[in-house]
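Only one protein chain is missing; all other protein chains are in place.
A and B are the chain letters, set down in written order, and residue numbers restart from 1 in every chain.
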Amino acid sequence: MSEILVKEKQVVVPGEELAKGMDYLPSYGTYRGNDTIRAAKLGLVSIDGKVIKIIPLSGKYMPKKNDTIIGKVIDITMNGWRIDTNSPYSAMLSMKDATMDFIPKGADLTRYFDIGDYVVTKIIQVTTQKLIDLTMKGPGLRKLGAGRILQVNTTKVPRIIGKGGSMVSMIKQATGCRIIVGQNGIVWIQGEDPAKETLAAETIKRIEKESHIQGLTDIIKNDLEKITGIKIEYKEQQAEEMHHTEHSQQGEQNDLQ
Amino acid sequence: MHEEQKHYVESILAKGARIDGRKPLDFRKISIEYDVSANAEGSARVKVGDTEVLVGVKIALDKPYPDTPDEGGLMVNAELLPMSSPEFESGPPNIDSIELARIVDRGIRESKAIDTKKLCIKSGEKIWSVSIDVMSINNDGNLLDAAALGALAALKDAKFPEFDGEKVDYKHKSNKTLPLQKEPISITVYKIGKTFIVDPSTDEEKVYDSRLTIASIADGTICALQKGGDVPLTAEDIDAMVGIALDKAKEIRKLFK
Partner (left out) sequence: MTYNKRLDGRKFDETRPMEAKAGIIKRADGSAYFRMGKTVAYAAVYGPRDLFPRFLQNPRSGILRVNYNMMPFSGSGERIRPGGNRRSKEISLVTEKSLSSVVDLSDFPNAVVDVFIELPQTDAGTRCAGICAASIALADAGIPMKDLVAAVSVGQVDGTVLADLNYDEEAYDAPVADVPVAVIPSTEEISLLQMDGEITRDQLKEALELAKKVCKNINKIQREALKKKYEE
């Protein structure tokens, strides 16, 4: 006799019983022990028909193919750059994948990216041993200029970006800041003055903390309007326009010096 | 190593702002709790923002040093526990924790905060030895000041164990407090670019040029100094930093019971 023991979006902890019987299927973050499905991670229950999975509430970023992340250059090698991905594993950006321009052999690689630079980059490969290859060839992928770097929990990134980019768009409208949210939980904020950047950063931190609250989007919208006096428009963008990066406006490729 | 970040922090400081919205000479919220470890003769927990330290005082019988037969013992030990920061490693105290311990020690010893002569039981034979152990619980910047505040609070909380002249009974505390005659307050002033700040957060601590720790007592007399950081200071800088430290010490002194 199968029965489900928890509700959708319930917070569960490792070992907690989710369902009994063989009718239900254990998916991500769950496992079956005897005939009981239990949680294997701290997170929210997600039930889709007969499939039960966990949406994690915490945990480090694990690099995935096709993710767009913000990385930091930590080393320069013979063939490219070593990039910190905010995960247990660093990544390689080879010369051939770094830019649309041709980089001659023996060139001084620091002229392109130097140690400490932050870059928007895309993961093209992750092996089982977690060797990671990156590319900077693509729309929106570039070196980032001076700005504030923030670290958020990677599990909260979807909430911070919002459906169709709606949440981050509200923050951009209210503060006038340029904001890029990497899948790996690194956020870059650049604004006209520190106070606006602080407001953007604090709002993002708040979303991270209160991500489970219903109607958070409206609450944030109202609070931002109250603080800044700017009327905010809620808008979702289509999938093709959403790179999880900022859109190229007036030739942001110019940032790449 | 963090050129871009440093440049960023310097540029917003030049506008009188800090990443978390504080003013350059604002401390985060300080909280002091006494008697937090039941087996210690004295203990305190100090929080400065999210930075937290736990300090314990143990009082033991000992023999005096031959060249100071009438003086009791005083020792300060500090552990930058690996649990308090991703950057601290396990193992014997590294130079940062040694420096921290010695700075705190200097403030207490040189101010003659404890009249060590009053720790003498029998000249040349028996003395009390006071050990102060500072444990970092969470490091979000400015452990130096948090540690010194914690040490002072723990000393104020301390009571001698019951002593019948021969044996110490650690299970019972007497009513006798330590012979505290001065209360040194330690403030570290940081110079980043051209701006002086106090109470740096984690990010600010990574990019400072130089710092000066100033311990002072209630009447404004300076009782310990320590300069840190790679960049030299001018005499005018030092005087300005001393002025800031004395002002801040006056404010913070009010927090003690």
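Just so it is clear, contacts are C-beta pairs under 8 Å (C-beta built on N, C-alpha and C of every residue); 3 or more make two chains touch, one makes a residue touch a chain.
These numbers come from a predicted model, not from an experiment.
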**OP:** Return the single residue from B:Val48, B:Met135 or B:Ile214 that touches the missing chain.
**Re:** B:Met135
Subject >> Identified contact with the non-displayed chain, of A:Lys50, A:Lys163 or A:His212 >> reply: A:His212
**OP:** Against the chain that's been left off, what residues of chain B make contact? List them.
**Re:** 36-41, 43, 50, 52, 54, 56-58, 60, 77, 79, 81-86, 90, 92, 131, 133, 135, 137-140, 170-171, 202
Original post:
In terms of residues, what is the contact footprint of the unshown chain on chain A?
Top reply: 11, 13-17, 29, 31, 33, 36, 38, 40-43, 56-60, 62, 88-89, 128-130, 155, 212
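In this section, only the chains that are shown with their structure count from here on.
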Original post:
Rounded to the nearest whole Å, what is the centre-to-centre distance of chain A and chain B, using the mean of the C-alpha atoms as each centre?
Top reply: 39
Original post:
In the complex formed with chain B, which residues of chain A make contact?
Top reply: 114-118, 146-149, 193-195, 197-198, 201-202
**OP:** In the complex, go through chain B and note every residue touching chain A.
**Re:** 1-5, 7-8, 11-12, 15, 17-21
